[in-house]
Every structure is written in structure tokens, then in C-alpha cells.
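Sharing a structure with you now.
Just one protein chain is left out here, and the rest sit where they should.
== chain A ==
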Amino acid sequence: MKTVEQMISADELSEFARQNMEPDWLIEKRLLACEQMKTLNFPNVLRFNYRNWQMTSDLLAWIKSDKNLLNCDLNNNSLVQFGQTTLSVNLATELKQQGVILTDLFTAARDYPELVHDNFMTKAIQTDDNFLASYHAACLTSGIFLYVPDNVEFKEPIELNLIQDSTQVSPLVSHTLIVAGANTKFSVIQQIHTKGSQANLANAFVEVIAQENSHVNMSSLDELGENTLAYLQRRAAVGRNAHVNWAIGMMNDGDTVGNFALELNGDGAQAKAKVVAITKHRQRVGINTGIKNVGKHTVGDILQRGVILDDSQLVFNGIGDIVHGASGSESEQENRILMMSNNAYGNANPILLIDENDVLAGHAASVGQVDQSQLYYLMSRGLSRVLAERLVIRGFLGAVLTAIPLKTVQQKLIKIIERKLADGHESD
């Protein structure tokens, strides 16, 4: 079998991009990425082997999705994409007047060429970051662009809803680019789920460029279907005195590789990455969550919590990377996995790469069973074992739940968690 980089020719790729009326620079970027694919490797997820996963597709096609298959309510400040089709964009007039841009990425590439050109896969994620990043850039078929100009603040989160169209064969190769200007303050909630049960791959990226003194609150709620093989890469480039908090609810039902990183490039930058994951049945999920301290006096904090059921596998790698020169910086991390089944396999690895003396770094990791004394205590007050376990698990995952700014999304995540727990099987 030929690999995808052998299947896709440069001619075919540029013809494909032209059909989409893409500017030349973007087409060149695709071609370059296609070239880069030939020499790059898959991202390394320590203690997680996914070498035989089919993470790319040679199907290059512009595919329409039928919006009548969906019934979704459209909120203010939201964008909904179904497969490659943008179904709706809603942005409050007030935000439009302040210069906020919310649109699909290809429209943005035509209408705001400098903004997209300067920020798309240049500052946070590079096309030669790894093989799957170059594949992503070459074969991109959908995307979202959010731009918040300097000094703009708003409370109501922007909601980005991606629905993978698995009513048909159609790989989801999607890129969300968020540019937060200096002194901005806002929240974004991205939800991804799958419609239909066709086996498909998802290759979805999010880039956040957080400029000086911006405060960006990101929440990602992933709920891809069990027949979706997913590669999710998310990265933020955090500027001077900027803060990025990112909460991720990894609730996919299918096999998934998550590659999350926040780079504290500017002095005084701060980031928090919080990840919860539940795995069940024979699902396999490997997640890298990293924070890189580059600027001086930067503060990074990673918190990962997972619950594993049935025969599933979950690997959490927490990567704290303090580069030389990042003096006065801090790197904290905690990775914990709760085993609800003896057949499940969990791995929580703190990885500290420190090339600077004047720093504070700490880590904690554990893989263990539900605390029996907690269960006993709750049951001694009359709570059934099932309810007691639910409460203990919810408490265990609580730190991430509370980081999500919208109560409705928080509730939704709790519901998904409950459903996953009820659906999976626990065994002693």
C-alpha cells in the first residue's frame, strides 16, 4: 500500500486548492507541507504505541453536508460547522463594531489575507511540526477564524461547534485559528461531536495566538464517535504577561491521540492546562499535555485526570519544559488516573525537562483504584455503591469541570461523564 504522501501529487493538490479559490500563498503552503510530509515523523506519545493507526486519508474532496440532518440551536456568538459546510455564524453587532471577526477560515484567507497569512501555522504550530501537522496543512478542508482586536473584552463566550459528518465517507481535517490581540479578554468554548457512524478520521487543530497581556479562556469538549480515529492537536503561543487557561474534556468514544501544548514565550506569561478523560470498552487514548516556559517569570500548571473502564487504555504524559534563560519560572503538574476496572491500563507520566537553575518545578502522578475508605464513608450514610462511586469520581474530575465558564457546558460535560460511566462496565 502506498502512503498518503505518495498518493497525493502536487498538481492534484494545487488543483484542489484552486477549486476552493484559495490565495496563492495558501496553495504554496499546502505544497510545501506536502513536501515536508515525506521526511517527518508521527508525534511521539511516550508509552503509547499507535504506529499501525491509519491517521491519514488520500481522499481529497470538497464535500457538502446536508444541514437537514441536524437540529441544533444557534446561540449568540457562535459558529456551527457540519463537516466542511459552515451552517451559521452569529456574532453580536456590538462585537462586530469593535472589529471582532468570526468566520470560516477559507473566507478569512480571502478577506483578511494579512491576518491569516501572518498567524496561520506560523506562530503556534508549524507545518513541519510533525507528520500529522504537515498532512493537516496539505489536506486541510475546513476551518474557523476568530480574531479579537487589541483592547477588546467581552464576557459571553464564543461558541464554536464542529460536527463531524460521518453520514458519509469524509475525513475531518479542520483548523481553528484564534488570534487574541493585546489586552483582550474573552472565552471560547469549542465542542466537537460526530453525526453518523461511518468510520472516518478526524484531524483537528486549534491554534491560539495570545498577544501581550491578553487573557484567553479556552474550553474544548470532545465527543467524537466510536468509529472516528482522532488526532487532536492544540497549541497556544502565549505572549508577554498574557494568560491562557485551557480546559479539555476528552470524551471521545473512539481511539484518540491528543497533543496539547502551551508555549509561554513572553516574560510573565501564564498558562493552565486541565484535561479530563474517560475511556471505556477497548478504547485507546494517548495524551501529551505540555507547557513550555520560554520567557522569564512564566508560570505553567498542568492538571490531568482520567477514569478508565473496561479494557481501555489511557496514557497521560505531562510535559513541563523549562528552557535555558527562563529564569524565575514555575512548572507544576499533576497527572492522575482512576482505575474502575482491573483490565484497564493507565499510565501517568510526569516528564520534566529543565535547562535552567532558577526555577520551581513540581509534579505528582498516580494510577489507582477508588479509595475504599471514601466509598465506605459514603455508603455508611446509606448511599448505594453506585451512587457513592459516581460522587467520588465526580469529585476526582471536579477540578476540570469547574474551569469551564458556561454552566450549561459544565452540566453537559457532567451528563456525558455520567453516561460514559453508566455505559462502561466496572469490574473488581
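Everything that follows uses one rule, which is that a residue touches a chain if its C-beta (ideal position, glycine included) is under 8 Å from a C-beta of that chain, and two chains touch if they have at least 3 such contacts; residues count from 1.
FYI, contacts and distances are computed from a predicted model.
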Omitted chain, identified by the protein name its UniProt record gives, among "Transport permease protein", "Abc transporter, atp-binding protein", "histidine kinase" or "Acetolactate synthase small subunit": "Abc transporter, atp-binding protein"
Residue among A:Asn41, A:Thr93 or A:Ser380 that touches the chain left out of view: A:Ser380
Sole residue of A:Gly99, A:Pro113, A:Gly362 or A:Gly398 that reaches the chain not shown, by the stated touch rule: A:Gly398
Contacting the left-out chain in the complete assembly, out of A:Asp118, A:Glu153, A:Asp355 or A:Asp371: A:Asp371
Positions on chain A where the hidden chain makes contact: 371-374, 376-385, 387-388, 391-392, 394-399, 401
